Every structure is written in structure tokens, then in C-alpha cells.
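Here it is, the structure, as C-alpha cells.
Note that one protein chain of the assembly has been removed; the remaining protein chains are unaltered in position.
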Amino acid sequence: MRSQALLLLVAVSAIAADHESLLIQNVTIHPVTSAEIKGGSVLIVDGKIAAIGTKLSARGAKVSDGKGLDLYPGLINAGSNVGLSEISSIRDTVDIDEIGVFNPQLKAEVAFNPSSEHVQIVRAAGITTVLSLPSSRGEEFSPASAVDAPILPGQGALMHLNGWTWEEMALKRGAALDMLFPIIPSVPRREQTIGGPPQRTYSELEREYKVKLEQIANFFEDARRYAHAKAAGEPDFQPDPKLEAMIPVIEGRRPILVRAGKERAIRDAIEFAEKEKVRIIIADPHDIGSTAELLAKHGIPVVLGETLTLPLKEDDAYDSQYALPGQLFKAGVKFCFGTFDVEFARNLPFQAAAASAFGLPPQDALKAVTINAAEIFGVADQIGSIEKGKLADLILTDGDPLEATTSIKAEFIAGKPVNLESRHTRLYEKWNARP
Amino acid sequence: MKRLCGLFFVCALAAMLRAEPPSSFAIRDARVVTVSGSELAKATVLVKDGMIVDVGPNLAIPADAWVIDGSGLTVYPGFINALSTWGIPEVAPAAGAASRATAAPAATPQPAATPQPRVRGPEDRPQNNSYERAADLVKPTDHRLEGIRAIGFTTSATFPNRGILAGQGALIDLAGDQGADMVVAQPIGEQINLRTGGFRSGFPGSLMGVISYVRQLYLDLDQYQQAKSIYAAHVSGTPRPEYDHYLEGLAEAPRILLPADQAQQIDRMTSFAQELKRPAVLYGMHEAFLRIDALKQANLPLLVNLHWPEKAREADPTDVPSLRELEMRANAPAVPALLTKAGVHFAFYSEGADSAADIRKQLKRAIDGGLPRADAIRALTLSAAEVYGLSDRVGSIDKGKIANLVVTKGEPFEEKTTVEYVFVDGKLFKPSKVPPASPAGERGRN
Partner (left out) sequence: MRTLLAFIALTCAAHAESILIRNATLLTVTKGTIQNGSVLIQDGKIAAVGTNLSAPAGATIIDASGKFLSPGLIDCHSHTAVEGSVNEGSLSDSSMVNIADVLDPSDINIYRALAGGLTVSNVLHGSANAIGGQTIVIKLRWGKPAKGLIFEGAKPGIKFALGENPKRQGYPSELFSSPAAQQRRYPGTRLGVEDEIREDFTQAKIYQTRWKLYNEDRAKGVHPIPPRRDLRLEPLVEVLEGKRYVHAHSYRADEILALIRTADDMGFKIRTFQHVLEGYKVAKEIAAHGAGASTFSDWYGYKYEVIDATPYNAAIMTRKGVVVSLNSDSDELQRHLNWDAAKMVRYGGLTPDQALAMVTINPAKQLGIEDKVGSIEIGKSADLVLYDKHPLSNYSKVLKVWIDGHPYFDLDQDLKDRITLADRKKDLIAKEKAEEDTAKKKADTERRAVDKKEGKLPQEGAL
């Protein structure tokens, strides 16, 4: 079990150094984008998948026996704060949710801590790439929004969970512009308390919401004016980092990852995208209402948050959140999964599996944590499946990686073997040995 | 008509015609609904010195009596609000404020410059106003009184409603020269509110905290009373019990009022009342339609809140209420009818924030919900008196009772009905017929 994995890993790392080739033999390959291959082999050269098949020759590569285990692409968590937050209740260790309403120039990767415990812990679950975002879950889950709540907290980066520096780990910088779409918070039911602040009315909250939508429109117009002025090339042009960061967005090269929990926000976000002619990805929706068809029609992909959440309303079906991914699938919406946190980022595969119990075909659950994420964020040429030419982001398991009972035996990121130890395993070893 | 001269407290609000108090009246040949017995199709009610002297057909009318022609009119006992703050001016929402002001009365602590000392537990008696008496607080200058007399209310079981142990109530008549004149009986009970200051506040900060606090207080009261009687029998050498004015306040009250709106709260308070071993009254009852049998079994006096649950005015239009909320809104007004069908007595109350117009509409809804009008009247009169053990002096038109009467043209609570006369403690009031001014802004003119 654990000791087996260790042995295998030691064997593999002893063999494969940075520039050597590695042939993993005798595995059941699950490419994801094509049928599984029993008794298969994968040849890794220069960090990439050079060949896949059943009878590959070693061609000088070191050979490793996969012992009939399963080989999958490394999993992708498409929404997290890994690297940016260590202990959520200790602000000193947290680097998300910067002050300011519009901060599109902030970049998640520059504060990504490669030595964060979470890096090792999360990859031990078979997750090789994460999208690190500069904000927490968004207004829906934080205390009542103030007028100065962040709307564009910065850019998210796709990070490999292996490397000496964040530079080495950054697979795609500026992978998306993070956006927290404004909401109209629910007016809470009055409780039986003595005293307490006066309640805000719905009309007040709605007005504030509309003001924020106006602010967004104005900011995007500022960005277009800036791009226009820059293109004119006048010598007295004044650069502005904030607006500079908006150029790829308005030119359609950088999508906006829009956090929109409820139906109204989703509709308004789609409308906003049409008006501003920008590409959006909807993130962490919980109440899609009838927007699934609209999303499919506009080809807007979705990053789903945790499947395992409570229904929003008392009368909702008990499995309303469990069944959400299945509903999107049936409607033809393309989606992947993220956890939008750090402490449970490693449980991404179980979120996908839970959706399968409630209507998402298991094969598509696997796609949603691999190839779909890669395609949605424009890195499908590099990761997301086991295909020739892609990076060797691979995990070796004793079964389905979406099952909690499965063990991850070995892992490769960009062809390099990755140590599956972590603070958690080291504590295990140390204290198991206490007499 | 004799004019009482001398010390008069002149009412500042002139809109209501306040009659000089002749002491003798006769309402002749009216339909009289006594409530205590059968209706009298044509009878006379004689009033003198604030009391009902006699009621019946073909009575001899004293020479000095001011005769009111009752043909086409109906006389009812004056309506009683079974739990409110009426008569306590400080609690009333500001005159002219929207009638939908919340019913939560003031109990906010003054903000201090330095941190507040922490409450150490039940022994510090937080939020405890058990000794406060409504009888000491009522004044005839409460601006609400005029409007509610105009729809036929003559009496109220008034409570200060402050804090958790919210004070002792008094049955008051809704007019008088000064507060003391208004008091009919006191103390009639101790109101208990299960309110907390929330997580960040001092003890109690939770519902379970409040419940344990009340439980502890009554245990303390038992011990206090035991201690006092043992001490009284053996003063010499016995440590004396500490004076506790909160417990003195609790001891005075002949019954406690416990709040219960939702079904599980009704269950909880029914058990709690049994546990405390004190005569108890449950007030609220909006989800009682789920507990009719249990309430019949429990056999506790009940007060039904006329302020029916309704859709919030400022609701998010995309928000769909829960089924439970919808059921409550739909079925709460039918609670009175269901209780009546099951033979369970109850009285109506309106805490004090609703306008007279609102109350009339709320009563109408109960009738539309299936409550026979006669039972609605009873719930506003004799049943309320019975809850407080005062049916020997108010609540029906009987010889010897206090002269609280309302005389209408038409069935009560219907829109077209007018209230012609109201007698409070035998003083005559004639509600103004001038229609109210149209509220500013509704017309949008000029």
C-alpha cells in the first residue's frame, strides 16, 4: 500500500532524471480522449509524451514496470487559492482579496508560494495543475457586500504543482481575469434579537447593484479608450498598469472567469459579456434556473464549484446541487470543476464522482477534471489527456482516481517524477513510530 | 346634563368628540349582544356611574338618564385587546409613522464609552423587568387610544413588553383623567419574551440560554419563597434570605405569558408551562393549525395574534417564499375558526403597532377564514376576560359589570359599518364621522 507506492516512486525517481527518457510499461492507460489501452506503455522524452501503445520499444529510455496499475492524466483543479493562502483564519498567511474594486493587473502567480504545504498535499491526490485565483469564494459567501467590494480582484494563473520557483511552475500566466459579479444580497428574515442594526430594503440593495453594473460598464469603456489611445502611438501616451491588463481581455485573448452564483447573476453576466464583447466562463454557479440552454447556446463554459453543497432553499430537492453537473451535461454545456478554496482542493475528484451518482456519466466526470479544464483555459495542447506531444502530467493509481478508496501510487508533472510525501505523510510516519 | 366642574385634564387632541360625563344613560330598544347569554333583539341597556345597571327588554328608564335611540343599532361589550402595549405612550411608535413599524419595542442599552461589564449568568438578572407594572406606566395621553376606541376597543390587557421578563400587565380601560383611573385590575400576569441579544451579546445569547434562565428564575423563586417562610418561622439564628426585587416581581404575577407561534414552539412552550408548574397562557399561535388536537389536550388559555403573517413589503421579486411560509400565510387566519370548531377557547390580541384600520381588516380576515362572527366577538370580549380571570367584571353586557360598550350600525369589522358610540367606564365617546385626510404622496397632485 503506502510502502509499495514509496518503493515504486523511489525506483522511478532513481531512474528518471531531468533529461532522461522513461518508458512506463504494463499499465492500463486511460487517455480520456480515446479508449483505454490494457497492457499499454507510455514513452516520456524531454518531459513530453513521445509515444503511446502496447508494444513500445525502450529506445534507450529507462524502463519502469507499472505492475498492471492504471495510468491517468494528472487532474486539474480549475478554481482554487492554492499557493496564495496557507491558514485561512490567519490573515498574515493569506494573500487573496486585495483592497480595491478594479484590480485586473494583480497576478496570482507572483505570490504563489512553491513551499506552501498545500502544494504537496494537493498533488498527492493526483492533481497536477491548479488554477490559482486571487479571490475567495465571492460575495455570496462573504459578509454583506459593501459599496467597495472587489469586482475584478486580479488574474488567475494555471500552476503546475511542482517546481523550484513560481516561474517554473506557471503553466499559463493570466489564464483568466477573475471577476466577482455583483449580486443583490438576500434580505434576511428578522430574528428574535433585542437591538441590532436596521434592515436594508430590497430597493436600496437593488439600486446599489445597478450602480455597480454601471461602474463595470464605465471601467470597460475606460479600458477601450486606453487601448485606442495606445494604438495611436502618440509619444505623450501615459501607460496605466490597470488598463494595460485589460487589453488582452477586450481583445478576446483572455477570458473572464465570472463568479455568478444565482440565475439573475448568470443572466446579467451573459448580457454583460454580449454588450462588452468579451469571452466569459461562468464560475461556481449554484442556481442555474433555466440558464443552461442559454449557456449552451452562447457556448459559454462553466467551472463548477463543489458538488457537495447544501440546496439553496428549504424547498429545493435534496440533491439539487448534486444533480447540477448532470443537468449542465444534458443541456450540452461544457464544464470542468474547481473547489474555490484551498483546504479541500485535494478532494476535487470526489466532487466529480458525487455528480456521477446523480446523473453525470462517469466518463464525463473524468473529462471534467482533465481535458475539459484544459480546453476551457486554452492549454489542451499541453495537458488534459494522455496524447502524443502533450506534457507528461500523469498519475499511476490502483483504480479509479475519483474513488476515495483508490491510492495514488506515483505521479509525474512535465515528465518529472513527483514526491507524493507531504506534511501529512511525514506526521504519519513520525507518530506511528511513537512507542 | 350635569357638567362636572373642577379638575379636568383636557385632552389635547380635539378630533375626537369627548362627551362631558353625564352619569346616567339609557340605550333604548337596540339589538343587544350580551355575549354571556343569548342575543336580545330589542332591549335597553341602563348605565350609571360607570356600571351597567340593568339590561333587558322594556326597562323603566330613570328620569335623569340621557336616552340614546337604539333602533337599527347593535350594542356589544367593548372589545378587549388581550395583550398589547396600548396605554403606555413611550412604547407607541411615533405618531404618523407607517403603521408597519415593527412590534419589537425598545430595549437597546445605552452605548458606553468603555466596555460593558459582563453578565455572569442568571444571578445577574439580565433583561429582567419582572417588577415593572403596566399599571404604573399607563397614561390616557397615548395617541393610539383615540383611533382604537373609534373601532370599538374599550379595554386592553396592557403589558410593558420590555426585555425577557417583560413586566406585569394590567387590565386597563382605554380612557381616564389620569393613568390610575384606567386600571381595572393588576397584576394580571408576567409576560415572557424569548428574545436574545445574539451571539456577541451578554447572557443569554441563545434561545436555550433564555429558556434555562427562565427555568432558573422560577427555581430561585421557589427557594426564595421557601426560605422566606422558614425564616419567618425561625428568625433567631437563621441566615436571612437576600431581598430580590426581581423575584418579588415574579411572585406577584398570577400567571405567565409564553410566546409560541410555530408548531415546534407550541410543543416546547406547552411542556415548559407544565415544567414550571405555573398557570400559563400561550400567545402567538400562527402555526396552531398544525397543533389543534395538541392544544385541545393541553387545555391552556391561548391568545391569537391578529397580525397575520404576510408577504414582506420590501421583498426581492425573484425570491420565492418557502412552502412553510406560504402555508402559514394561507392558514394562520383560519386558526381561530379551527380552534372554535375544536372547542378550544382563545382571545385575540394585537401587540400595539398596528393601526385601527389594520386591526379591523385582520378581524375581517379571521371571519372570512371561517370564524363565526359571534365567536369573533366572544374572542374579543368575554374570552379575553376569562383568560385573566376577570369575567366577573368585564367582557359581557350583564348587570353589575363595568360599562364598557360599543354601539354599531351594522356588523362589526365590515367596511360599511360605523361605530356610533363607545362607552369606556361609563363615559360616552362618539367617534368622528369626518373621513381621514388622504395620506400625502398617494395622490401625487400639485
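Letters A and B name the chains as they come in the text, with residue numbers starting at 1 for each one.
Going forward, a contact is a pair of C-beta atoms (placed from the backbone, for glycine too) under 8 Å apart; a residue touches a chain by one contact, two chains touch by 3 or more.
Everything numeric in this text was worked out from a predicted model, so none of it was measured.
**Q** Who touches the missing chain here, A:Lys55, A:His228 or A:Arg434?
**A** Residue touching the absent chain, from the options given: A:Arg434.
**Q** Tell me which of A:Phe350, A:Phe377 or A:Phe412 is the one touching the absent chain.
**A** That would be A:Phe350, which touches the missing chain.
**Q** For the full complex, which residue in B:Asn58, B:Gln178, B:Gln264 or B:Thr318 touches the chain that was left out?
**A** Per the contact definition at the top, the residue touching the missing chain is B:Gln264.
**Q** Have a look at B:Lys42, B:His245 or B:Arg324 and name the one touching the chain we're not showing.
**A** In the full complex, the listed residue that touches the missing chain is B:Arg324.
**Q** Please output the residues of chain A touching the missing chain, sorted low to high.
**A** 1-2, 86-90, 117-118, 121, 192, 308-311, 314-315, 317-319, 342-343, 346-347, 350, 353-354, 356-358, 362, 402-407, 423-425, 427-428, 431-432, 434
**Q** On chain B, what residues meet the omitted chain?
**A** 109, 111-122, 196, 198-209, 211-212, 215-216, 219-220, 223, 226-227, 230-231, 238-239, 241, 262-265, 267-268, 271, 290, 311, 320, 323-324, 326-327, 329-330, 438, 442-445
The rule is simple: only the chains that are shown with their structure count from here on.
**Q** Between chain A and chain B, what distance separates the C-alpha centroids? Give it in angstrom.
**A** About 60 Å, centre to centre.
**Q** Given the complex with chain B, which residues does chain A contribute to the contact?
**A** Against chain B, the touching part of chain A is residues 184, 186-187, 190-196, 201-203, 263-264, 313-315.
**Q** Mind listing the chain B positions that touch chain A in their complex?
**A** Against chain A, chain B makes touches at 102, 104, 107-109, 127, 163, 193-198, 201, 207, 312, 314-320, 322-324.
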